Structures are given as C-alpha cells and as structure tokens.
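Every protein chain of the complex appears in place save one, which is left out.
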C-alpha cells in the first residue's frame, strides 16, 4: 500500500481529544470488540496482538441493568454488510464497574466506556459511579454515550434523534466527568445530523462519534419473512461507508467539534477517507469481526514510515 | 432460478394501482432509463427488447425549466453502489410535453412522468398541462412527484422531508389528474418516513414510491477531496437495498397506501424481497445502467411459469 | 474445561488440496506458515475472500492438524462454501484458530464413549476418535446414502448408518436407518454407562441428549450456531444455557463457551424457540 502524499500523521502517536491524551487514532467500535478483554491471546505473524497500536477500545454498550438482548438470529450477513439486532446484551453497569473496568485498567487497555439508558437522567448516576471506581485509572479515558441504538426502542427509532434529548443526556453525564473524555455517539437515521451534534457540543461533550448503524431490513427469500425476528436491525459494514462519510462531513463542516468517524471502515484506505474529512479518530466495527487484527493492521499500515519498514 | 413457494404472481400481468391498470409490476426508476425513448434498438437473444414485460417507465424527472445539471464528474462508481449528483438535467416541461410525451404514446411505452419543482405550487400547472396534452393517451398512466432529490437543494436536504410540504405538493397535483395515477416519491433521508407517506396519502396520492437515493459522500484517496464537486451525492445500488426495504416496510405497516419499492434491485431475487413486504410494484434504477435488460429479464424470470418455459 | 487450549493464531495459509471425499463432502488442506495445535471439537474461522466479498469468515471444525497442515471437511450449502469449493492449490486462505471449547478429553475415569456424528458433524468427532483410541468406544457415523459416506476416512472402528443403502461399497457395512437407531442397537449389544458425544443436525443432538439424560449419562454436543466473529466479541452466536440467575437461564456465546456444550446445561426448550422451533 502506498500512502497518499497528503497523509503525514502517525495514527499510533498520542492524540489529544478534549481533556485526554489517547494513545492513538484507530479505535475499535462499541459492540464489535466486546469489553476489550477478548482476543488478547490471539497471535499473528505481522502484528503481535489485536490490541497493538490501538488508540482505544470502546466497550460494548453498558446499561443500568444487565440485558440478555434480543432473540436469535440477531446478526445476519448481507451482501455488502451485516444487519444486527443484538439488543444491547451486556453484564449491566454494576458488574461492569466492579469487574470489567478494573480488569481493563490492569491489562492496560485504553478504554472508552459506552453507556446507554432509556431515560437521559440515568446517565448521571452511571457516570458518577464510573468516575468513583475509575478515579486514578490511567487507561480509562472516558465515556461514549450511545444515543443511537435503533434496536431497543419500539419501531427502531430512538430518543437520540431529538437535539433537546441529546443535550439532556450530555448535560447529565458531563458534571461527573470533569477530566474524562465525553463523546456523544449519534444515529444516522435522521434528516440532519448537524443539529444533534451542535446540541451535544453545546451541552458540553468533547467529541461526536458518528455513525451508529443505519436502520435496515432484509428478507429471507425462502420464507418471505424478515431475517430478524424484530424485522428491523442495524445495518453496518462497507455498504454504509458513503453514508457515514456524508454524516461526518456534515458535522465537521457545520459544527466546531472533533468527530470520530465510524462506518464501514475495513481497510487503511477506508480510514484515510475519514481522516481526509478531518476526523480526529476512527472506529472499526464490523471489520473487527472478520479480522481481530483489523484495527491493529490499519494502525500499522497508516504509520508514515509503514512503506519503508 | 427457482421461485420461492410463496410467490404466485405474474409481474407481467396487468395490475391496478389507484385509478389505472398498468401492464406490469416491474418498472424502471426515474433517472435511470432516460425518457423511455432510449435503448429501443438494443437486442438480446433471451429477451427481445429492453422494454419487454415492463410495467412502466418512470421518466427522468422533468422540471418547469430546462436544466443542464451539475458539473462533471457527476456519477461515480463505488464499491457496492454508485453516487450521483446529476442535478436533474432535463429538457424542461414545455419540451417534454410537446415532444417527448407524444413520442412515448406513439411508441406505446407505458409511462409515468416524474416531476420536480422548487415550490409546491409549481406542480399544479405542470400537471394541468400534462393532462391537457395527454388527454386520451392510453400509455401515459400518471405522474410521480419527485419530492426527494437531494442533489438540488442547498446542503443536500430538500423540502420533501416535511409532511406539510409533501401534502401541499400532492394537493397541488391531484385536481388536475382525476383519472391518472399520482405517486409521491419520498426521500429516505429522514428519521421516519411513515409520517411523510401518511401526509401524502391523506392529501390524495394513490401510491408511495420509496426510496430515492441516500445522501452519501466518497473521497478520492489521491487528492483527499470528495469525488463529486458538490461533495454530497445520492447513493444508490445494491448497498442501499436493506435501507429501502426498511423504509418500505415502515410505510406498508404504518400507512394503508400502495407502495412501489425502489432501491438496489438488481436481480429477480431482490425484487421478490420487496414483493414479500407487500409492495405493489418495484422500480429498477442503477441496475438498469449495467444492463438495459435488467427490468425486462427480472419480469421474465418472475413469471410463475418461468422455470418451466 | 481441563488444561489450557492451544494458542489461537491468525495465519494466511495456502491451499494444498481441495477434493471430494464423498458425494457430499469435500476436504480442504491448508498449509500454514507455522504449526498450530488444536483439541478435537475446536474450530477455525476461515476467511475465504478478501474484503469486498464475504463480510464474515466462516466457522469450520478442525478435522486434523498435522504439522503445518490444517484440514477441514465441508459441504457446499451457500455463498461461502461455494467459494470454498472453487479454491485451487496455492490460493490463500486466512485461518483463525483453534477457537472454542473442545470435547472432553477422557481420563481413566471417563466411561467408554458413544460417538454420534451426523453428516458434516464428522470432523470434530473423527478428530476425537483419532486422538483417543480407546477400545471400548462405540463410534458411529450417519450419512444420507452409501455415496455420501467418506469410507476412506473411516477405519473399521466406525459403525455406519445410512438413510438409503444404495452406494455402499462392497466389503463395507451400513445399518439402514437413523444413526440413533444404530446407536440403540449397539447399546443393546454393549452394556454399561457411556459418555455420549454428538455433532450433526439438531434432531441428532436432541436425540443424543435425551438418550443420555434418560440414562443419567454425561453428554456433550457440538452446536452449529451462526457466527459473526468466532472469538467472542459480537454476541451474535449465543445459545441459552440454564443458570441459577433469577431468570433460570442466560446466554452463552457458542464460539467461546461452545461450540461443545454439556448437554445438561443447555436450555433445550428455549433453544428450540429461538431457533425457529427446530425440532
């Protein structure tokens, strides 16, 4: 791979976003790398560990209570992407802060904790408790508010599509995280994403993560029925990349807030497209499922000295 | 190809939608088959003509004045689809009604005329004049209001994302087309499409066509700049099919109005997915560019006797 | 789970052979750049194309790992396996494995096994039978017909059943009927408690589990759940297992806690419901 001449950034070098310095610009996306405790034992000949060079693992979204998620099947491969309706299966906030967060700190995994709730005011207590347990942790960098999961709410729509609610969520979290990174992750399933990003920025978040999955549906031809029991799911993977790029561009050009690009990033070239728009970092989602080393390999390939080493 | 057991419809048989009986359920989509006068001379060994078995050609969108469209490049192939910003290049309404519509009638092309405007009240006079010239025409079936082209308006958004404006457009057109099919074509670039469909249905349209292209952007890696001069474009092709299916399902299940499915339909199987949801007809867009016979071949393949003939 | 399982590697291998071993089964041999261990029942995720074609890798039980060659047996059922069948000598295949929880490794206290392999469920149990050559084990394979059975892979320890007897080669024997029928016959002939190990279609697994449960025998089954990642990060492969939670059950990832499960821990009713009621 030859890097384009306009690219001069080493994505494995520290980057400051909001109040934190993170160890790099290539992250893994929420829900696509579990809690950051999986895959540590996997080896490859090119990149030592799946975690090598990664700027942050955004954890699977954690909710106030444990959730067992939606019925199976809940992740289906499509022609150019995947559709999922995992339904935020997670261990719940209590177990997460007690067992998982300390394990991440111990392992030295740069971590951003993804949180979701069904009411904006639930974010406050969750962040407060995180800050309590995580006080002094050096690898826990902050929180990403998942304001956009289309699988949970009825009909696939969610409270993250109203600027006022987005602002409320950010405002609930912010005071508890004075020195941690606070990211609002937005849904693309809106007419305009910039007003949501602006509302989040105004309410005090440090960065916007975009995009979450796109509402989609597929049909099992044999039965004529939707492939997912709940009909709709979240569409991810290479097919949604142009949509993600459009949404990131809209935010970057209309709102003065750092953007973390997500959506269909499979290769170093794909990551470069988001950086070309001005994204501060990117997250690798679906591609991480095919390849535990997807993000790590991207990070290695995008070092300006990569061609010569 | 084996047809699934639930499929028993012959898409080349007449179908009634609103006040009209059209000759079939497989149509070509606006902007992807010009005015229905191209390609008549192309031959193949399997299907005689690209028009064989087609239910309707939806014309390239016609606007009150002629338009030369956007600067080149304005149609770019992506990995799993295409992105375009043609900018509604068209001959203008006057030339269309005087020269094109009569030619279509003479050739016997089943036609739905796509119209766009920048103000809702422009639809009235356009429809009135169409009805005047088209009085007595048997192959002109009606009008599709393109309420969704994201390329024209500033920033890519458009007046078709407000239920009130959609209703206004439909209401402006309806009185002039008492016995013709009136279709509202909606944009997918909204949080919820059902309210738009409901507004259109209430204002008197006979069917909803969904979806138009999805707002997208791609980057030329060499330059780091968007591939289209206007940055954004309309994303079409196989990648958007799951999104289109989700939008059609939303309308069908929430609004009692016939739906014409569009988006990424490349093969007979893809068309079946939309029919499985309950779509009354489908339109073939981008696939028609790769294959002038795409719709015609689909129609032939979906005849229940296709396997045995 | 016994001793630690071998380290999983993500390696780009080269196809050295890809040929039918019966009418329905093909064998793929991949030469890897280094030796990788495995325990029978573990699987690998095969990346059959570059980016731009298949979004996910495909899970396949490891049939054998001999030096640097890893082997698989497979059936063409869809897009990925069709691409797999088209692989030629020298083609690249990324191979991530071994992954998952293997079948139990027997020790001196383990009763003799009743092995039930149905169709494409053969590879992990063949590997198990090769790894643990215990004289009293009863080892059964069920195929569709004589042509479907990979006779060359089955030494004379294997009892074979076929739905239809046509195509059984001269000198080989096959019980006509289900593999569970064959098992019942064999159990009548050979008395005593058994460890039941099963891999194959869901009805076979259910029958095996019931057979064991009715007799109070231990039983392990290998489930074929659709997988996104194969290494525990997507939660797309869960199966319900019994637990002492309030709910009485919880989700287990079949790629990490399985694919081999203790049949007694699976919530079979819920499994049926969440899998379209597969019998």
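The first chain written gets the first letter, and so on, giving A, B and C; residue counts start at 1 in each chain.
Operating definition for what follows: a residue touches a chain if its C-beta (ideal position, glycine included) is under 8 Å from a C-beta of that chain, and two chains touch if they have at least 3 such contacts.
Keep in mind the model is a prediction, meaning the values are calculated, not measured.
S.K.: For a quick check of understanding: of B:25, B:80 or B:93, which residue touches the chain that isn't displayed?
M.R.: Going through B:25, B:80 or B:93 one by one, B:80 is the residue touching the chain not shown.
S.K.: So which bits of subunit B touch the chain we can't see?
M.R.: 31-34, 38-39, 41-45, 60, 68-69, 71-78, 80-82, 84, 86, 89, 237-238, 266-267, 286-293
Note that in this section only the chains that are shown with their structure count from here on.
S.K.: Centre of all protein Cα atoms: which chain's centre is nearest to it?
M.R.: Chain nearest the overall C-alpha centroid, as shown: A.
S.K.: Counting only residues that touch at least two other chains, what does the list for subunit C look like?
M.R.: 52
S.K.: Could you list the positions in subunit B whose residues touch two or more of the other chains?
M.R.: Where subunit B meets two or more other chains at a single residue, that happens at 79.
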